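With one protein chain withheld, the remaining protein chains of the complex are depicted in position.
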Amino acid sequence: MSIEDRLHALGLQLPAPLQLPAGAKLPFPWVLVRGSRVLVSGHGPTLSDGTLATPLGKVGAEVSPEQAYQAARLTALAILGSLARELGSLERIAAWVRVFGMVNTAPGFDRQPAVINGFSDLIIELFGPERGAHARSAVGMAGLPFGIPVEIEGEVELAS
Amino acid sequence: MSIEDRLHALGLQLPAPLQLPAGAKLPFPWVLVRGSRVLVSGHGPTLSDGTLATPLGKVGAEVSPEQAYQAARLTALAILGSLARELGSLERIAAWVRVFGMVNTAPGFDRQPAVINGFSDLIIELFGPERGAHARSAVGMAGLPFGIPVEIEGEVELAS
Partner (left out) sequence: MSIEDRLHALGLQLPAPLQLPAGAKLPFPWVLVRGSRVLVSGHGPTLSDGTLATPLGKVGAEVSPEQAYQAARLTALAILGSLARELGSLERIAAWVRVFGMVNTAPGFDRQPAVINGFSDLIIELFGPERGAHARSAVGMAGLPFGIPVEIEGEVELAS
């Protein structure tokens, strides 16, 4: 079963490219391919039309841990959307390599791993435990662009 | 002298794998090998039995800079433990590549480099100035999992 088939079976669809908030200018690609390495810029959670998902704000304050888990899952879909557009097919991904999960953190919140599991759980469900395995950190930031609750960057490897 | 010999000569031992705090689930490997690249997930300081070392909290508040230096040193040992288990032998490490040192930072604390030196000093003592050399950042986070004072991720390279 292809990744696309698994997405469909889960009732998921990849969102459109990020619609930038008014006045923002991001002079870099979402995905950069160098040989078999694919670098993924920091993504946040988006709705299917590419607008930023809500709620915005800090996890542990305006955003609950459960909402943040969903935001991390939406961030996975946003990254998969960027990868699919750049690579043509998600089947070209041989392995996940590195995932850096950043949580917009209210004072006292220290469950960043449970939040970023929203990303990891979906990637492993789609790619399986071997192909989907990734080195990971999940850490707390003092602020993220536009108040997004989660931002994730990483690297995947192409099949040769 | 092997890395293991040097560890013994310093009276150090590698800790057991992290014993997760109750309820935590970390669906990713501590170390991921792709060809000659070895990606190291974010580690914190542990005792020899794999439990989280104390004190927990923010550096500059609950945790002193000296305690944080020790925490970074313990984090180096935790990473070396994960690498030894995954690679079989630390001798397979040809070079350190990248170290990203994250300090759980109280308002006003800005000596993150002196904290992460606890990591770098030990790695260089064990691997020597050439093999142990690494590109590094040392920066302040708004929160880290379970309140650990230091978290470090990175990359090493295997001998071919």
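Here the chain labels run A and B in written order, and each chain numbers its own residues starting at 1.
What we mean here is this: a residue touches a chain if its C-beta (ideal position, glycine included) is under 8 Å from a C-beta of that chain, and two chains touch if they have at least 3 such contacts.
Since the model is a prediction, treat every value here as computed from it, not as a measurement.
Chemist: Pick from A:P17, A:P129 or A:P145: which residue touches the chain that isn't shown?
Modeler: Touching the chain that is not displayed is residue A:P145.
Chemist: In the complete complex, the non-displayed chain touches which residues of subunit B?
Modeler: 95, 97-100, 103, 105, 107-114, 117, 120-121, 124, 133-142, 157
Chemist: Touching the absent chain: which residues on subunit A qualify?
Modeler: Residues in contact with the chain left out: 24-32, 34, 37, 39-42, 100, 102, 140-147, 151, 153.
The rule is simple: only the chains that are shown with their structure count from here on.
Chemist: Which angle of rotation, from 0 to 180°, maps the CA atoms of subunit A onto the equivalent atoms of subunit B, to the nearest 5?
Modeler: Between subunit A and subunit B the superposing rotation measures out at 120 degrees.
Chemist: Where the centres are mean C-alpha positions, what is the separation of subunit A from subunit B, in Å?
Modeler: Centre separation, subunit A to subunit B: 25 Å.
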